[in-house]
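One protein chain omitted, others in place.
Order as written gives the chain letters A, B and C; numbering starts at 1 within each chain.
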Amino acid sequence: MSEANAILLLSCPDQRGIVASVSNFVFQHNGNIVHAAQHTTQKSKVFFMRIEWELEGFDIRREDIGKAFSPIADRFGMTWRLRFTDYVPKVAIFVSRHVYCFHDLILRQNMGEIKCEIPIVISNHMDLKPLSEHFGLNFRYYPVTPENKEAQEEREIEELRRHGVDLIVLARYMQILTGRFVDLYRDRIINIHHSFLPAFAGGKPYEQAYDRGVKIIGATSHYVTESLDDGPIIVQDVIRISHRDSVEDMKMKGKDLERTVLSRAVKLHLEHRVIVHGSKTIVFE
Amino acid sequence: MSEANAILLLSCPDQRGIVASVSNFVFQHNGNIVHAAQHTTQKSKVFFMRIEWELEGFDIRREDIGKAFSPIADRFGMTWRLRFTDYVPKVAIFVSRHVYCFHDLILRQNMGEIKCEIPIVISNHMDLKPLSEHFGLNFRYYPVTPENKEAQEEREIEELRRHGVDLIVLARYMQILTGRFVDLYRDRIINIHHSFLPAFAGGKPYEQAYDRGVKIIGATSHYVTESLDDGPIIVQDVIRISHRDSVEDMKMKGKDLERTVLSRAVKLHLEHRVIVHGSKTIVFE
Amino acid sequence: MSEANAILLLSCPDQRGIVASVSNFVFQHNGNIVHAAQHTTQKSKVFFMRIEWELEGFDIRREDIGKAFSPIADRFGMTWRLRFTDYVPKVAIFVSRHVYCFHDLILRQNMGEIKCEIPIVISNHMDLKPLSEHFGLNFRYYPVTPENKEAQEEREIEELRRHGVDLIVLARYMQILTGRFVDLYRDRIINIHHSFLPAFAGGKPYEQAYDRGVKIIGATSHYVTESLDDGPIIVQDVIRISHRDSVEDMKMKGKDLERTVLSRAVKLHLEHRVIVHGSKTIVFE
Partner (left out) sequence: MSEANAILLLSCPDQRGIVASVSNFVFQHNGNIVHAAQHTTQKSKVFFMRIEWELEGFDIRREDIGKAFSPIADRFGMTWRLRFTDYVPKVAIFVSRHVYCFHDLILRQNMGEIKCEIPIVISNHMDLKPLSEHFGLNFRYYPVTPENKEAQEEREIEELRRHGVDLIVLARYMQILTGRFVDLYRDRIINIHHSFLPAFAGGKPYEQAYDRGVKIIGATSHYVTESLDDGPIIVQDVIRISHRDSVEDMKMKGKDLERTVLSRAVKLHLEHRVIVHGSKTIVFE
């Protein structure tokens, strides 16, 4: 007896009958739908859907569901993926020296808020090795220079493959990944940027925010693309500041934002609630 | 050629096949679903759904849709209502002396944000007559005393019926309605309470909030029931205050909250996004 | 017997003894301080102060206070201005066609939230004439073309002078003012920009925000400088959006932000709580 659910994420050109066909598929095989959400883009008329149903009583074995669903997918020209809620995704965390985002992720994973395994922590610094090891995490040190960057990425990719990593989280990782790396893990690398993008892109957002005299600062979690700080945004949040806040104060206040925003994005991704569509995301909360 | 949509709001005991049956119904009659959302309560396992489709191309005339849908409704034991987006709902506004919520509603209706007619404004004071008339609204004065309360309500109900009123908005109306009145317009009377209910129920919330020294104040829009300040909540919002804020400051800050919260609740109701379930609401945003 | 207060806003290089000297000045002349706030910038070490005291019992006549205070101001090299709370500032509102910010300002002024006179409304369109006149406001129509821009501004400046205008509010005024105009009313022209500046500067912020796929939109009220959208920020606020929001939805949600943010900025300015310092503001809330 299984308590797992199946989740289907799909997109296709909008047309009549998609919802009916998909929900019929689940119903005719005796599935009980527990969540269904859809969205159609206004101009381009692309249809998106997330549907989740209980496997208990469902009369297709989970390894055969994809095949059984294929005719519907083909008819509507769907891009789709199927996930099961009892699969525990494998997450690699990339860090440099800042501890707060990393620590927050580990804490939430420990408390069961974020459901995943963390088979590997990769860093270009040794600073977070003791903390990683205290939590029983496999810490790998790959210092990066302009000369060895590609070679080190090869080693990292090898590690990621060996551990079957599903998602990479850049928890304040101070290195730019190459296009090749990004291609391999398209829509599967989540970064946290310490500003309300697109304002203050680049490496010194708090300094820029201070100089501009803004009254609110933000943080942005997004998928990584070749264009730095320009990937599809998953979560953003903001906090109010005033003229009293120095750059240091802003950094301190921003830390709370950054870690919360990153953890929320990771959680949404791992619950299969995010579909990337061009430069944007559809988030089925 | 019609550009209107049909909206079906329904609830029933949760069971397999509801989504499939409802979406099939729309599809088999050539309807294009533009929005569908559902919710099942955790413990009581009640299923709720809002589904909206385009009437253009739909092969049942709108006056026959209800009849055609009845077999499905009967099979699942549904409570349901059907609405059309080109029907302009009729809203009666009840006011006393405070102008800000009233004014906000009128402004939004004028700007097209809230789609409704306002065939009548009812008040127990004359203060807002000139403003009403400036906006071309039909203002009726029904002063209320303990002695004439029921008789005046009779006259008000007569007016409401004559104008075919669908929704009553108490925009800071300082009178308690009788149980009989509330019964007649169950789930169709929206009130604004100037506190974050259930904190500070009653008539002097800002004074109470001041005395308690809270750091945040709120406003709550809810359907009216016999129990004062206890009806199903539709929208709540809050604003930060400090020890510097006097009761007067809190009232001023609260006004912005109150009018925004009330207008949002009215808009959600008029877009058929709210289902009342016991003492709570399901809001399909 | 006067119930008014005096407010002194000052800035100077930080040094020992400023607070003591200023508060002594008030005390020795029998004034009762009701509010005092200060700020020193971290790097440039500039000191800012707002001090407010009751004129009742104060032993210098209000017209002589400036002279009496001059020796202190001179000693510390202060820039300062003195205001009285019973003076009702004169505000000119510039509008084009959008009504919501304009309406919000008028409403708040009517309800006493914003304490000012509005001797003149200036517009490059006729649309808001009826509303202005309903509220008894003096509406002036100055259509602007590239050819007549400077000449029209001359006429506007003439009007502003004739009415002794203290503050100009651009309540969605779709014209760029010339450098000459801005110079004449430096730090006395408040604009509302419908984005969370510096993100999405320019004329189509909601379209840009939609294209970028942000999850939060904002509004910014700032003093006008020669550089468009680059003046010192007074107030900012934001609202959450999702992939479901079209550009139209964002505009509708943004309206609430824009009007609230603009009104708050105007109120802060009129209560003499804002000091401009370079490209930033000190706001003594």
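Assume contacts are C-beta pairs under 8 Å (C-beta built on N, C-alpha and C of every residue); 3 or more make two chains touch, one makes a residue touch a chain.
Computed from a predicted structure; not experimentally measured.
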Filtering B:111, B:157, B:199 or B:228 for touch with the omitted chain leaves B:199
For subunit B, residues touching the missing partner are 39, 42, 196-200, 211-216, 218, 232-238, 242-244, 246, 279-283, 285
Even though one chain is not shown, subunit C touches it at residues 14, 16-21, 23-24, 26-28, 30-38, 40
Residue positions on subunit A contacting the omitted chain are 99-100, 103, 107, 111, 113, 134, 252, 255-256, 260
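Following the convention adopted for this analysis, only the chains that are shown with their structure count from here on.
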Of all chains, the one whose CA centroid lies most distant from that of subunit C is A
Dist(centroid_CA(subunit A), centroid_CA(subunit C)) in Å evaluates to 42
Residues of subunit C that touch two or more other chains sit at none
